[in-house]
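Every protein chain except one is present and positioned as in the full complex.
Chain naming follows the written order as A and B, and within any one chain the residues start at number 1.
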Amino acid sequence: MEYIHLSFAAFYQFGDAFAFLVLSAMGLAVIFGMMGIINLAHGEFIMCGAYVTVATARMGLPLPVAMLCGSLAAGVLGIVLERTIIHRLYHRPLDSIVATWGISLILTQGTLIVLGSSMAGISTPLGSFSVGDYTYSTYRMVLLGVAVLLLVGLYVVFHHTTFGIHSRATIQAPHMARAAGIDTGRMYSLTFGLGAALAGLAGALYAPTISIVPTLGANFLVESFVTVVVGGADVFLGTAPAAATLAVIKAFLTGWQGQLMGQVGLLITVMVVIRILPQGLSGWLLKGRT
Amino acid sequence: MSISQRQGAEAARSDSRGSSWVRLVNGPQTLGRGPLFWVGFAVAIGAAVAYPAFVDGWSVGNTAYFFCWVFMALGLSLIWGYTGSLSFGQTAFFGLAGYTYGVVTINFGAAYGMTIVGLLVGVGMSCMAAALLGYLLYYGRISGVFLGIVTLSTTLVFATFMAQTAGPKWAIGDARLGGDNGMTGMPPLTVPWFGGDIALYSGVPLYYLLLAMVVLCYLCLRILVNSRFGNVLVAIRENPHRAEMLGYDIRRYQLIAFVIGSGLAGLSGVLYTAWGQYISPSNMNLAAAALPIIWVAVGGRKDLTATLVGTLVVLGVFQNLTIFGSYYAFVIMGLLLVIVVVFLPKGLIPGLVQLVSRIRRRKGDMS
Partner (left out) sequence: MTILRTEALYKHFDGVQVAQNVNFSMEAGEIRCLIGPNGAGKSTFFKLVLGEHQPSAGNIFFSGRDITQLRSFERVKQGIAVKFQVPGIFSDLSVWQNMQIAVQSHLHHRSMKGAISKALAFVRLSDKADELAGTLSHGEQQWLEIGMAVSTEPSLLLLDEPTAGMTPEETERTGEMIQELNRQGMSILAVEHDMEFVRQIAQKVTVLNFGEIFAEGTINEIEANEEVARIYLGTSDDD
């Protein structure tokens, strides 16, 4: 019995870390994998999602609806920024990163000006359950479920819908895609918007568990960066295994030495992984196939 | 081919003539060349030397404060502008050296030139940390975007680490790390002197010391980037594959540039800490890490002079904006960065130089 309790505790820790890594990295991974851009304003899309969720929930919308609003708002913001700024920089990927950093500054500090240094939050829903001597947050388990569903959902979207197929065609061979009548500009906008909406969703989902401040996005950055770097360019093959690997390390180190050691462990893992697998996990997995 | 480029190429050719020092200071990898530039340079130094005689004490101290930052900017220009490595984490080395200076001087005091030791140990720590990180990155073949992400992540984790060091438990000797509130109480730079040490509180002596250091650092870096070593750095930026196939171990060059640039960031960190007798995690966070990127990108990262001038100008603008609140200043900085990156990717000063030479050429065509 004791054994089962301990295994559940370990599973819970792992699941919590896995969900956090997947959810915080997903938006970044879609934009990086599809467009080759590392979006340093990623944290601000997360922030946007969290703010809109909290604001609409406090206005009386049911929490799931409020979360959808948060995600959508971030998606719209993403599309607007893509149309006004990012699309000018597709031929200069390194510059586009620097530009997104500028956007990040504007959004964080602008929010500070408009909305002040913090906002009243909302409480974590769904209460708790206990296994053995320990109690666990039900909501954290729901997040794990959402993360898994999202991985599956994205796979379906990119492999079995017209949008997904057009989008992948645009990424792999823009000239061919254009020749085939695909509006590539629109595909880039939508992909960037999707990435932003996914980041917004991460913010929305974690909004009940964190304090609502304009710099909250920074708390997700390190985890999302390392997941994407370890995962490599292929979102589907990379993100899930990378998140799973990193979750084990993070859960172990966090449980043992606290949150910070978890992050330090992630950083060291990233450097080791890149040393061994320069193309990331997805590059390595792809290589294994013929 | 524009006039400035032609001048550049001519300078490159005259490069192999002339005495070596002049040749190196005045070589092809730096925009400002020729008699006119050096006259301007002398005038600028003259003005900077005379400056304290014409303004109040606050302005002198404030300009000294600006000078503190210049080293980090010049170092980033070397790493990013000349070598082409995206290092987003220079503030980690800034912070590390600042804290190290604090730890050394709080524990050992300011007498017997201990602050100078603190400075050297601080800079040394940055260099060592950069050597370790740089070795892992460059020899691990991390490049391009990933280099930027990993360096930035390292900085953020370091800032997070320092932010949770509140309480008496986190102290090195007598020096409390201080968590979010940062570390205070370290002495200013103090020069041992006959008949009593001279403490360089922010004032005229400190101003002159920093001015001299800025000029020296600028000239040394000019020599470095125009040397054989600098040629290889630029070659790596332009085409790393070709550079390797000419027989250069590019990882070694990238690593050395990274260590030098990060050492300069450390120098900035020590000088800043000594100037304000204060260092905190907020000097390293995401917004702080963006500032050096902005100075260097706005001025023109591929040129030391453009970086130097751009940094001082942007610092001045930033400070004037903070009168309206630091949030506004950061928003404007963000906007400036986006606009420069989109419309003037080479930076404002090279853009201006290009414009002037275009106008001159047009005039030349008419006459």
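Some notes on this structure:
In the analysis below, a residue touches a chain if its C-beta (ideal position, glycine included) is under 8 Å from a C-beta of that chain, and two chains touch if they have at least 3 such contacts.
Everything numeric here is computed off the predicted structure, so don't read it as measured data.
Screening B:26, B:63, B:231 or B:280 against the full complex identifies B:231 as the residue touching the chain left out. Within chain B, the residues in touch with the undisplayed chain are 1, 5-6, 8-10, 12-13, 15-17, 20, 28, 228, 231-232, 234-235, 238-239, 241-250.
Simple rule for what comes next: only the chains that are shown with their structure count from here on.
For this pair, chain A with chain B, the centres built from the Cα atoms lie 33 Å apart. Residue ranges on chain A touching chain B, taken from their complex, read 36, 38, 40, 43, 85, 88-89, 92-95, 97-99, 101-106, 108-110, 112-113, 215, 218, 221-222, 225-226, 228-229, 260, 263-264, 267, 270-271, 274-275, 278.
Interface residues of chain B, counted against chain A in their complex, comprise 86, 88, 136-137, 139-142, 144-146, 148-150, 152-154, 156-157, 160-161, 164, 285-287, 290, 293-294, 297, 325, 327-328, 330-331, 333-338, 341-342, 345.
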